[in-house]
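Apart from one protein chain that is not included, each protein chain of the complex appears where it belongs.
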Amino acid sequence: MFEKVLLKNAEKPDAHGIEAYEAAGGYQALAKVLREFSPDGLIQLVKDSNLKGRGGAGFPTGLKWGFVPKDSDKPKYLCCNADESEPGTFKDRVIMEGDPHMMLEGMALASYAIGAEVAYLYIRGEFVLCIERLETALDEAYRKGYLGRDILGSGFNLDIHMHLGAGAYICGEETAMLESIEGRRGEPKLKPPFPAVAGLYECPTVINNVETLACLPHIVNRGVEWFRGIGPEQSPGPKLYCLSGHVQKPGVYELPMGISLRELVDDHAGGARPGRKIKAVIPGGVSAPMIPESGLDVTMDFESLTAIDTMLGSAGVIVLDDGDCIVRAAKNINEFFHEESCGKCTPCREGLDWTGKILHRMEAGEGRQGDLEQLDFLCGSIFGNSFCALGDGAAWALKAAITQFRDEFVQHVEEGRCPFH
Amino acid sequence: MAKITIDGNTREVADGTLILEAAMEQGIDIPTFCYMARLAPLASCRMCLVEIEGQGKLQPSCATTVADGMVVRTDTPLVAETRKSMLELLLANHPLDCPVCDKSGECELQDQVFEYGAGEARFQDQKRVFYSKDIDLNPVIIFNAQRCIQCQRCVRICEEVVGAVALGTVEKGMDTKVTGFENSLAGCDHCGNCIEVCPVGALMSTPYRYKARPWDLKETDTICPYCGTGCHLSISVRDGQLSRVRSKYETGVNGETLCVKGRFGIDFIDGDNRLRTPLVRKEGGLTAVSWEEAAAFIAERADGAIEKGGSGLGGLASPRLNNESLYLFQKLMRTAFRTNSIDSSSRWSAAGPGAYQSLEGLFGGLYARRSLHQVLEADCILILGATVTDETPVTEYMVRGVARSRGTKLFIASARPSRLDSEAISSLRFVPGAEAYLLSALLNGIEGAEKTFANMGALKKSLLKAAKTPPPEFGEFLEKARTAFGAAESVTLLIGADLLRSPGAAAALSMVHGLGRVLDALGKRAEVQFLFDRPNQMGAWELGVLPGLLPGWRPVGDAAVRAPFEEAWGASLPADSGADFRRMLERSEAGKMDVLYVAGSDPLLSYPDGGLVESALSKARLLIVQDAFMTGTARLADVVLPAATFAEEPGTFTNNEGKVQELRPIRRPAFESKPNAEIFALVAEALGRDLGPVSPDAVFAEIAHLVPSYRGLSRDGLGDDGSYTRPFAEENGGDLDDPPLAAPRRTKGLELVTGDSMFHSGYLSGNSPVLGNLSAKAYVEMNPDAAAGLELADGSGVVVRSSHGEMKARLKLNKRFPAGVVFVPDNFADARLNRLLKHGEYPCPVEVQRE
Partner (left out) sequence: MALKNSIEEAAKRYPNPRSAIMPALFLAQKEHGFLSGDLLKEVAGILDVPEIWVYEVSTFYGMFHTEPVGKFHIKICTNLSCQLLEAESMLAHLEKKLAIETGGTTPDGMFTLSSVECLGACEGAPMMQVNDGYYHMNLTTARIDEILDGLRKEAAE
């Protein structure tokens, strides 16, 4: 039986205070690392664990840390990405509300590894409860000497500052986030240089997701073998899955990486509503292409999902059933990306406006001959050509909907109405 | 070096080259919108995407640097298809109102659609509309948001190059638009560089609006008449009327940028204050006459005075005139009027003639006669006595550029703050007069410098005298500058007009010399350039528009020096040392001035002791004023000769880089005015002298023959980008004298300084309708705390009073302003600032009170 670690504390009522966290073994990993590990030793440990980033791209965390130049005399920064805004995703919120210290401890560990003395916690401003809990948690951690000067007598210093996002999904993209912390519009920046070399204030910077950071204390405490023993070889570890849409029991589930999507939806989340059949599932937030019901046996890990032309992304699983209109869902998703496009690059800004107008008409029963071909053209023009992954994701997701459910689109145009509404 | 293959051609290019640049070098065209060579890459328009072998996605060539062994393709169907689709996307929301768009015919979007676009438009839905009407962002910039393609060139040039940070990007996604704070650019520089870089008709010039179609324009390349940066201008004329001023990227020091004066201020040529005909004073009033009458009038009135000789005659010419005119002016004064009393700047009264002596040595050797771009490549730059942002704006853009891109260590020591301060390692505010002190204190603390002092002749004394531990307000600046100078291999000193205004000018110039020598002895490369705010100050001086010096800085008292000139000019020359303008005024006031000839200058507006100037000029027996405009000085004249503007006569300017650049007329002189050279010839002829051939070629040839720094140059050979004059001294030889070191002045009261503002310099700008509209009145700038101490509020009317006189203006608070200094821009005729100023004194102690 899989034993929860990330949600173990969080699911208990009122476990967000430092006493509860300490009682559950909290901050022991930090103490151990400061006592026994060099920064490089910690990087090696995380490399060995094969932890892959939980923010969406699945980039190996230890490898990312290793890119930070050792000889640079500039300050180094850690940024925690708590901007969680991808529709269908709410796992980071659950960690921060339920067990904020676990993430803070992870931040302290990551900061130690890369040599950062200042870390910014970029959290979306709407997460009011998280922000309150984190403010308290930060106070507590400072008070107990887990943050601040000379942490636990080790000589290691760390300040964590919260920076509140103000309602822009694009700021979850790491370079846009850095721009936002620097007080600019959240527009993605050119890479290279990569943040690890020249990020925040042109200094070496590592950006990690909340859940990624939350894994760290457990890796330190329980060891690499334990971590690698969970889930598949290439992407091991415990994983939080967010289930929403038309399932019986929506919520966050902690399960091993590599669980089958069908098992996740049917056994854990209670399957489709009574009398309904699942039509399609979005596996990783709305930028991840949807999978028709027939594909649900895929396993939930970075590699398997990539192999079938979609992605694990943020593990935001959204379930659509046979009562749901794909055109309407596609339009809804497109509207989100259209609204949240930063406007910097031509394909995303103009392309999503155009797709939006077509989808809007189609759904309203005013589709025209040629609209579908235009959508094909537009997906092709945006995908691969946009500046950042937002545009790519939007086009990729739309393209998948059109490819897999082309009939529904054709039907909308031919019948001049939505067959579902 | 990296070996890169583009479309099958393999070449070696320097590391760090962008693929786009490498392709351009090979003659391969890649379309771009957001790319601009002098801006940081943005890679947002996605027009320039190319295939790189081994990369899954197309990559922006404008932002990807070459790597060894890289294989790039720009000619594949995928690349072509992508370009086509990016254009289709850009056109989807574009209004396509080309028939009524100012940009039509020179629009980059139009051109690229023609070149790379699809033949048809698929987009059928409602287009985005931001506003139903275009927005006036300010009196010169108007914006059509619909046409904008979001390349952000405007926003970036405003921030990265101009440094104004006035334009920005607001809203997000589809709603994104560029604009100023609350849709206004009322407080910006109005330089219009944003208009220049806009690839489409989104940002437009209001004065040019609906004036012409580009294909109806006749464009002439020439040089800006405002400051010594010497920016290249392309002036467009339609049916003899000025339409617009732009600049070309490929030509000139300015690389397409201009300041507000250059872009919008050239309309002075059509100002309503232009002189139409010659005028002669008859029965008290100035009356229009023919050229013949005017010449006869001069001949008649000057007759006799010339025979009396030198000290009753004198001439003043403006450093805004071209080289040929200036040269002919001094030739006329020396040969026809037979006087050496000649001067070329009316603003530097306090500096005194001693300053000119120090200049000679400076221009002989140390002065860097090469491109500002090269001079700015130094490790360290010190700007002394200049408010570059206001006085020489395009030079300022270049300094900002090196400070940001090369990390050049910049130091600024000036009376006024400017936004260039934010690029500097350290900025020092000090009251003019202490420049020599400052430089010696700086030298004194550079590691190892003291050892070299022994070889500095008399200067050694003052170098050693300088404070090692300077006053506290100099402390941090000096400490940082000493360290940086000590570590630098090359140092550039840029000197502004302020340094020449104070009585300490001569001492400061000696110390500049000392700096050059000491740094040289330390094995560093030291270079000096002036940042003149007048276009041809260097020409004026080098061509002998100076009292005691013949062209080429040669002392007129020496018979051997005079001989070649006498031979060339066919006349014997007076040998006395002549009078500077100050002494000419004094003589005139004493009733001893028979003829005073003022060409292109308005001392009534700019020379200290305004009261004295007025009375002295009125007392001259014959005051000849030659000008394009009816200036205050002209109103006092007995004869007024209408002259061409810079845009109506051929000639050359020598800019701050020591570069001779060609001025090309855009039309014939307005009304009955004549080119300055022709007027001088006419006057000479009336006096029975022949000035020789006055065609620009002939005069230039004569200059090249007689003036060492112009030797070897020819007008034909100047080329599009001009040619450099050359230093004429063998080495930085000569003795260094021991100048008096005035310690920084400290007073409890306020000190008045003056100078150019962003919108005005000299009376040319005052005659520009657009500039006059943008900045109509003088103002008094000071620090808010200092103002609060005097119970003065921002915008309130104040009186500025000196021991000499007073003026009224509105107060403008600036929190970066030093507490003890107030600034009033000169050049506002109504304000009569010069009535407050006193000869021999600068800055001027004043009180400021509520009106």
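Chains: A and B, in written order; residue numbering restarts at 1 for each.
We take it that a residue touches a chain if its C-beta (ideal position, glycine included) is under 8 Å from a C-beta of that chain, and two chains touch if they have at least 3 such contacts.
Bear in mind the structure is a predicted one, so any value in this text is a computation, not a measurement.
Colleague: Mind giving the shown chains that are in contact with the missing chain?
Modeller: Touch partners of the hidden chain, whole complex considered, are A, B.
Colleague: In the complete assembly, which of A:I181, A:I219, A:L305 or A:V327 touches the absent chain?
Modeller: Going through A:I181, A:I219, A:L305 or A:V327 one by one, A:I181 is the residue touching the chain not shown.
Colleague: Using the definition of touch stated at the top, determine which of A:H101, A:K189, A:H246 or A:H412 touches the missing chain.
Modeller: A:H246
Colleague: For a quick check of understanding: of A:G115, A:G316, A:G356 or A:G393, which residue touches the chain that isn't displayed?
Modeller: Considering all chains, including the one not shown, the answer is A:G316.
Colleague: Touch as defined at the start, partner being the missing chain; which of B:Y131, B:F181 or B:F671 qualifies?
Modeller: B:F181
Colleague: Determine and list the subunit A residues touching the chain excluded from the picture.
Modeller: Against the left-out chain, subunit A lists 84-90, 92-93, 124-129, 161, 163-169, 180-186, 201, 242-246, 250-252, 282, 286, 316, 318, 320, 324, 328-329, 332-333, 336, 339-340, 342.
Colleague: Residues on subunit B that touch the omitted chain in the whole complex?
Modeller: 165-172, 180-182
One rule holds for everything that comes next: only the chains that are shown with their structure count from here on.
Colleague: Spell out the residues on subunit B that touch subunit A in their complex, using ranges where they run on.
Modeller: On the subunit B side, the touching residues are 41-47, 49, 56-58, 63, 82, 85-86, 88-90, 92-93, 122-126, 128, 149-150, 169, 171-176.
Colleague: Once bound in the complex, which stretches of subunit A touch subunit B?
Modeller: Per the stated touch rule, the residues are 168, 185, 190, 338-347, 349-354, 357-358, 361, 368, 370, 374, 377, 380-381, 384-387.
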